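Here we show just some of the chains, and they stay where they sit in the whole.
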Amino acid sequence: MFLRVDKLQIELPAPAQMDPNAGAALQELLGGKYGEMSTLGNYLFQSFNFRSKTKLKPFYSLVAAITAEELGHVELVSNGVAMLNNGPDEPDGDAGDGGDISQAPYEAMNDIRLAAAFLSNAGGAMPMNSNGASWNMDFVTTTGNVVMDLLHNFHLECGARLHKLRVYETLTDPTGREICGYLLVRGSVHAHAYALALKKITGVEIEKMLPCPNINLDKIPESQKYLAEGSHCRLYTFSPQDYADIAGIWGGGEMALPGDPPGDLEVIEGMPDGGKIHDLTGVPSAFTPDYAPEEMFEIATKLYKKSR
Amino acid sequence: MFLRVDKLQIELPAPAQMDPNAGAALQELLGGKYGEMSTLGNYLFQSFNFRSKTKLKPFYSLVAAITAEELGHVELVSNGVAMLNNGPDEPDGDAGDGGDISQAPYEAMNDIRLAAAFLSNAGGAMPMNSNGASWNMDFVTTTGNVVMDLLHNFHLECGARLHKLRVYETLTDPTGREICGYLLVRGSVHAHAYALALKKITGVEIEKMLPCPNINLDKIPESQKYLAEGSHCRLYTFSPQDYADIAGIWGGGEMALPGDPPGDLEVIEGMPDGGKIHDLTGVPSAFTPDYAPEEMFEIATKLYKKSR
């Protein structure tokens, strides 16, 4: 089972301006081959299909716990896409923008790279890549063989890191850069964790291949605060009570990756503090809520009060 | 953010026998147009893209909370698929089955409907339908318009109910039937909840269309224990602290759907008690763990002990 907490893993800075093409680039990190939907989908189905769960407990727990973190990554990138597609909230966006729908107020949307993101999804995120191609099961590997799955996951996290670097190199907006800076740190942890798991089973010191690609996180300004707080040394259980046994794989040693600040690898039961979810405004002329929005807001307020 | 709990929403009975074609039928409830990946994907992206989250709080919370439950449905159906594909565990399955891989021990897998489920996925679940076609973004609707999304969701839950009935009508195995019996109850709750949300906004008593399709749950023996414990009257927040305001939509009234036992609609903070996750065994000759499985089990046991 899964529980949901109404926070993002980190607080995102507001976008500087509306930039749908940047939002589209960020889609590569959501629905691309090495995007968050892929890491999620792989670990989700691997954990469901895991054989000998009890006898191989810490390995199972590792995949199961990281799955939950990936859900939050899908959420984080999706929020970023929507924020970049829509731009900064206007103070009274919800209250009605006075836009005249007969005057082609969204003409500019014809020329964005992924027009359907506006036409069908109102600037929201979708499980697709930066070219508008859908995520699908061809991105999921679940073989029933533990070593094979772990090796795949190690390669997947390295690929994800490469793609995050490339997307980062295209973005100027603080929202998207913050996401990349954070995910590079967390992705490095995951690659590292899978490497240690592989080493436990096979004896191969595959973690010495890290960082792969070979760009240290100290070159990414947006990653520094996460390194400073030790995020690169922490693996979360993302569970109220389960999966603490991942400490058998992660823990009891020191961070030894080049370019990462030193520290002890530690398992944190639960999740990070997280940050507030951005409140997209409604812009009635484009998103055309039924019934005057004021009326809907009033209904919602009444229901909210009633519920408390 | 999301947390994971190492339990299924219900305890599943062991499969009576290996039945990959039944597992394939169950895939329709996982990756079909109206399957659990679709309900999950719709609510996940709708909740990310939801506009005016604060002003429309109970409506946002409804979609957000049900998302978390759907994750557990994806998990439940996936476990069922793997159980039906693999059949009952053999006592010492993990220890080595003595199978001789040179004697075509899995010849029968050529004739199952979805051979790739064995060849590539070792009998595991995948995000595909019962014909082997991948789940994809074409099954996701997120329009930025609250009424449109809720109407879509109401129709989606009705469609899901129809498909659960059909799959149920094909299954003789207790594992698959239990899943259908349970999901029919929970799906009815979701359809009902979206209907009430639509009624709050539009005034249309669309819940009077339920049950749709028009087959009462009292015809499904496997649903009875869930009705008896009142599951049909409960909406869970599936959150440690958030989303309790869904009580503004669900609650304060009595169950009035024909064929469902009476009771008060109530919101439960948190999740159901749940049941144990099935422990698929490994069968070395087919799933070929690297390194003698005994050695791997020994390593895992050491790591597990070390972690405590």
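A and B are the chain letters, set down in written order, and residue numbers restart from 1 in every chain.
One rule holds in what follows: contacts are C-beta pairs under 8 Å (C-beta built on N, C-alpha and C of every residue); 3 or more make two chains touch, one makes a residue touch a chain.
Small disclaimer: the values here were computed from a predicted structure and weren't measured.
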Given 2 visible subunits, total identical subunits the whole complex contains: 6
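Here is the rule we go by: only the chains that are shown with their structure count from here on.
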Whole-Å separation of chain centres (CA-atom averages), chain A against chain B: 23
Chain A residues within the chain B interface of the complex: 1-9, 31, 41, 44-45, 48-59, 64-65, 67-68, 71-72, 74-75, 78-79, 82, 94, 120-128, 134-138, 140, 142-148, 200-202, 238-249, 251-252, 267, 270-272, 274, 277, 279-283, 286-291, 293, 296-297, 299-308
